[in-house]
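Missing here is one protein chain; the remaining ones are kept as they sit in the complex.
And then chain A:
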Amino acid sequence: MKEQTTRAMWWRSPSFILDNRQQQQPYDTARGDALSIPLSSPLPPSTTMADPNPNPNPNPLTDKISAYYQTRAAHHGVVSSDWLAQAQAAVGHLPEGDDDANTTDQGASSGKPFSVIDEFNNWRKQPDLAEAVAAIRALAAVIRNSQATTMMELEIELKKASDSLKSWDTTSISLTAGCDLFMRYVTRTSALEYEDFNSAKTRLIERAEKFGEISYKARKIIAMLSQDFIFDGCTILVHGFSRVVLEVLKTAAQSKKLFRVFCTEGRPDRTGLRLSNELAKLDVPVKLLIDSAVAYSMDEVDMVFVGADGVVESGGIINMMGTYQIALVAHSMNKPVYVAAESYKFARLYPLDQKDMGPALRPIEFGVPIPSKVEVETSARDYTPPQYLTLLFTDLGVLTPSVVSDELIQLYL
């Protein structure tokens, strides 16, 4: 008990933050070349390891395309006419999926050395598995495959793995946040003070799997929670393609609720079109709007539903470009704006304004050649401040924006 209290104190004292910062310095400097170094096995040289891991986007800024949106595009490309069936199958065969993972893990560890990026990419192949959940699963596999013999070694290994995952795509907020939260959740346990290393490790694996499970189920929980807010005869405006929002609408449709959906087009990657396809399959009446028709049709709308790339500490959200202006219009017409976001998207960021975050760029097709003198705004996302949001549906419950920060403080302090 004593140890625990002192430990808790230690975590809370600002000196800890400083120490942590200083410790991170060497990592940060070393990270540049360690970008694609797979971890957990010190034996093989890193170059041979990097080869089987073709990093899809080692340096997103030079490519002018955010890796996050690339992966999203790839993912959504997978969403075909039988997307739902696939997803359903994936849900139904979850235990098998786990088994597969285990076998691949073992294969990896026996055949070639284990790599967290490989593992991550394996998991990412599941179409409805969010990137962060894939990362969480991959990190859990790191613990399982670790050959570390002390707790400290294991922690360092885990830290390196999560760092390499984070640097794999620096523009993805949920990936970073998911890794951070995993580290906090898994390593913040009294298990680290056990005498026996093996029991401590089992405990860590347990926690890691529990966290993966929670994250995996998050979408279902959110769908359940949000049902109370969708009433018969309502009109819902959605923006972009969010798998959580789709899950929410799907659950509502399955429970025989009568509602109508307005989909924005979602330029430039037309995610709204995709969502309207999905909804049409569910026999939900859908109307497609161009992005600039939001204000025009807002008076018919009863509520706005959006997903989020990341939820920041102020309680605001970072989401696909256009969310902010929709929230502004909705706010000025007194319509509620609901955000559906899993808790692993809670990030320790605090943007003060739109430009105060790392850029995520995305090319825009205009169909006609653009003169070279004309500059194009290619930012892919914007920040919606908390005062324009009504409620956040998360797997922690239905929260007001200000609670996000409370949850984050309790997680991180």
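Note that a residue touches a chain if its C-beta (ideal position, glycine included) is under 8 Å from a C-beta of that chain, and two chains touch if they have at least 3 such contacts; residues count from 1.
Definition applied: contacts and distances are computed from a predicted model.
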| item | value |
| --- | --- |
| Among "Cytoplasmic tRNA 2-thiolation protein 2", "Translation initiation factor eIF2B subunit delta", "WD repeat containing, antisense to TP73" or "Nuclear pore complex protein Nup85", UniProt-listed name of the chain not shown | "Translation initiation factor eIF2B subunit delta" |
| Of A:Glu278, A:Glu313 or A:Asp395, the one touching the omitted chain in the full complex | A:Glu313 |
| Chain A, residues in touch with the chain not shown (by the definition above) | 5, 8-9, 12-15, 17-18, 21, 313-315, 348, 350, 352-353, 356, 386, 402, 405-406, 409-410, 412-413 |
